[in-house]
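Let me begin by presenting the structure, written as structure tokens, before commenting on it.
One protein chain omitted, others in place.
Chain IDs A, B and C follow the sequence of writing; residue 1 opens each chain.
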Amino acid sequence: MTSVDASPTDIARLIISCPDQPGIVAAVSDVITDLGGNIISLDQYSTGVAGGRFFQRTVFHLPGLAAARPSIEEAVQTRLAARFDMEWSLTDAGTPKRVAIFASKADHCLLDLLWRHRRGEIPMDIAMVISNHPDLADDVRPFGIPYIHVPVDKGDKAAAEARHLELLKGNVDLIVLARYMQIISEDFLREVGAPVINIHHSFLPAFIGAGPYRKAKERGVKLIGATAHYVTKDLDEGPIIEQDVIRVSHEDDVAQLTRFGADVERAVLSRAVQWHCEDRVIRNGQTTIVF
Amino acid sequence: MTSVDASPTDIARLIISCPDQPGIVAAVSDVITDLGGNIISLDQYSTGVAGGRFFQRTVFHLPGLAAARPSIEEAVQTRLAARFDMEWSLTDAGTPKRVAIFASKADHCLLDLLWRHRRGEIPMDIAMVISNHPDLADDVRPFGIPYIHVPVDKGDKAAAEARHLELLKGNVDLIVLARYMQIISEDFLREVGAPVINIHHSFLPAFIGAGPYRKAKERGVKLIGATAHYVTKDLDEGPIIEQDVIRVSHEDDVAQLTRFGADVERAVLSRAVQWHCEDRVIRNGQTTIVF
Amino acid sequence: MTSVDASPTDIARLIISCPDQPGIVAAVSDVITDLGGNIISLDQYSTGVAGGRFFQRTVFHLPGLAAARPSIEEAVQTRLAARFDMEWSLTDAGTPKRVAIFASKADHCLLDLLWRHRRGEIPMDIAMVISNHPDLADDVRPFGIPYIHVPVDKGDKAAAEARHLELLKGNVDLIVLARYMQIISEDFLREVGAPVINIHHSFLPAFIGAGPYRKAKERGVKLIGATAHYVTKDLDEGPIIEQDVIRVSHEDDVAQLTRFGADVERAVLSRAVQWHCEDRVIRNGQTTIVF
Partner (left out) sequence: MTSVDASPTDIARLIISCPDQPGIVAAVSDVITDLGGNIISLDQYSTGVAGGRFFQRTVFHLPGLAAARPSIEEAVQTRLAARFDMEWSLTDAGTPKRVAIFASKADHCLLDLLWRHRRGEIPMDIAMVISNHPDLADDVRPFGIPYIHVPVDKGDKAAAEARHLELLKGNVDLIVLARYMQIISEDFLREVGAPVINIHHSFLPAFIGAGPYRKAKERGVKLIGATAHYVTKDLDEGPIIEQDVIRVSHEDDVAQLTRFGADVERAVLSRAVQWHCEDRVIRNGQTTIVF
């Protein structure tokens, strides 16, 4: 799970899931080999042999990948998907995900993503940064990325979301909420056509909703955490991608918890975005598999 | 917080709490010095200068401590407690806390406490192990500690608690629930006259109640944890003493979470018991201060 | 890497390594499928596509494994090993490794292995405990495992090693040095015919040799650690299987570092032994691959 997929020329990733049954690994290997591909890595997981669901991420090298893509897709569909009742997707590791980042006033998650992107750590193209505030424009501009200020009027959130959809539909593969302090509507999620990753500033399912650091102080916990998850219509209930914690003590007030928490938030969100962009994360109901 | 208080002859610990105001540290230092004591360590914490509460743990060496105790207590009462509206307690580091451990069938927390006690890591005398099952008797006996089997009849829990009170009242300073799988009644807590520490097998406040590892699996968390807390009448709501977590993945089923969790549980409970026995833990409403 | 291989009936593990080249994963899958096996999990690693070495651990279910073993071995040899210049081994997950544990006077690593073994966490049979001291016999006996006292005379270490070889040769698959405080000779390693795992009480390569906690105190490190490694003729230089650390402070003296370190040592050694017994660890020169 830890290493970055480097040198992505002619590298494909095949993600599959299907009811578990004998022979899937071998069948996938055969198809890839028959197509002239060489398997570089292969991860698989089953929720249970009898009646369970099987998941596999296969990375393979295939010279002339772009030209061969239609024949690969046909082979997967006819020889695998039909036989195993399979859901699948095929991505070219050389095509970075197009990402939009949403932020509000806090800079830590946004800057960490921009820094890592500039250093080449995350295989993504950042298409735009969208914010309901103008504050962070000067921080984003030196990175050469458009900063789009879309104010959100409390009385007319739909207008802002309509503007968001104009900007995003068809243009991005992933939306990252980097401490964006607005609720995303169910309509938006349905229409935008791309997964949305959020960072919540607590160790979910503890401290759902607003003010988690204040709640953590009141409860007297000895660790605080952060959670990156896919956004669903249920607030803070989406499938968890990554979590981490940091030790705190009775001495730390809410302001200090917020400072410590910022370090955990940015680390957790960056890992979640990287893994998603490397096609390592598969949703399985209300949970995720992270290969 | 980390080091063990060794060589406890003539070492006293004075724990105080009072409304915060200027001059408390100096006043305490003066009293101890006037009595012939030498301050070895001093920790303090205030919840806020204006209107806040002040807490201090002072460890000092005073030759002939046992004989001098009445005069120390008088000095603390008249020169400190009266002036600062102070709650306080004075303990002799050479007098270990008398402890009863409750267990059911799981051995990991119990064995870890017995083993650390034998190594001299925790300044306590284990007076007895009480269990609602006979299973662990053979494990406890080699440590030379009484194992008392008190079955709990579902229809008459009061009978078991009456037997517990007979065994415990006046005989112990601390009760440790080392994965004891019975609810403790409010009556018992009121009557037993000693604090009760429990280990809960989740990172509270996540997964309160029964089956936390199953709930953790269902929610798809990426870390599981354990929490040691004082028991109050509200289930899993008492002041938290210590918590820790361990990383898990989608591959780990509930049985594996339970195994990983066992390691965290025993570590967290042992630290909480050690700190309590060293008078490092002070309750502050629903939270604790751990010096 | 984290989950225990449970319910091992008719489960085989095939471990291979060979020069990397295209087609290995598919070829292995084909052979297993042709034999009637179903691949449960498959991990692979290459040190580099051009000129690198390839490693794979494949776990598969094959009904009637015991009877089919000769035909599996023949197929692997003729269809895989010959073609890919492969080193390989095949183990039956239902046959636990036979293990001898060496200890001296410290009980923490030994007891932790015995506890975990009794709870069924590690798939091994502990054939015997060998010690150069009689001290721990009473701790071992309740577990129903032979405790064999082989004193080591400083002037005639060869006599003790001869006795060890008598006990061990042909009888065990793994030797675990659980804080055994004697140097193992090169002759012994060559003759005993089983791998030897040691726990060193430092974060190697820091603090090689005797007295690592004293050296750690003198150097003023802020973390101390432990390292489980295969024993080679070069002291503390063997391939590392697992390491971990714990935070310490200036307050902690050498005795306290030793106490904290004991917790890390037992955790690290237990993980290394478990992974070895599950055939997850493959030696690669002076390093290991841990699947």
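What to note about this one:
Rule of thumb we're sticking to: contacts are C-beta pairs under 8 Å (C-beta built on N, C-alpha and C of every residue); 3 or more make two chains touch, one makes a residue touch a chain.
In this text, all values refer to a predicted model and were calculated from it rather than measured experimentally.
Interchain touches from the omitted chain, evaluated on the whole complex, reach A, B, C. Check C:204, C:231 or C:257 against the missing chain and you find that the one touching it is C:204. Residue-wise, the contact with the chain that is not shown comes from C:243, picked out of C:104, C:198, C:243 or C:258. The residue touching the chain not shown here, chosen from A:105, A:149 or A:259, is A:259. The missing chain lies against chain A, touching residues 2-4, 6, 107-108, 111, 115, 119, 121, 138-139, 142, 248-249, 251-253, 255-256, 259-260, 263, 267. One chain is missing from the display, and on chain C it is touched by residues 45, 203-207, 218-223, 225, 239-245, 249-251, 284, 286-290. Even with one chain removed from view, chain B keeps its contact list with that chain: residues 22-23, 25-26, 29-30, 32-33, 38-44, 46, 61.
The criterion applied here is as follows: only the chains that are shown with their structure count from here on.
Taken as a graph of touching chains, this assembly is complete, with every chain in contact with every other. Seen as a C-alpha superposition, chain A sits on chain C after a turn of 180°, to the nearest 5. Remark: chain B and chain C have CA centroids separated by 37 Å (rounded to whole angstrom). Counting partners per residue, chain C has no residue that reaches two or more other chains.
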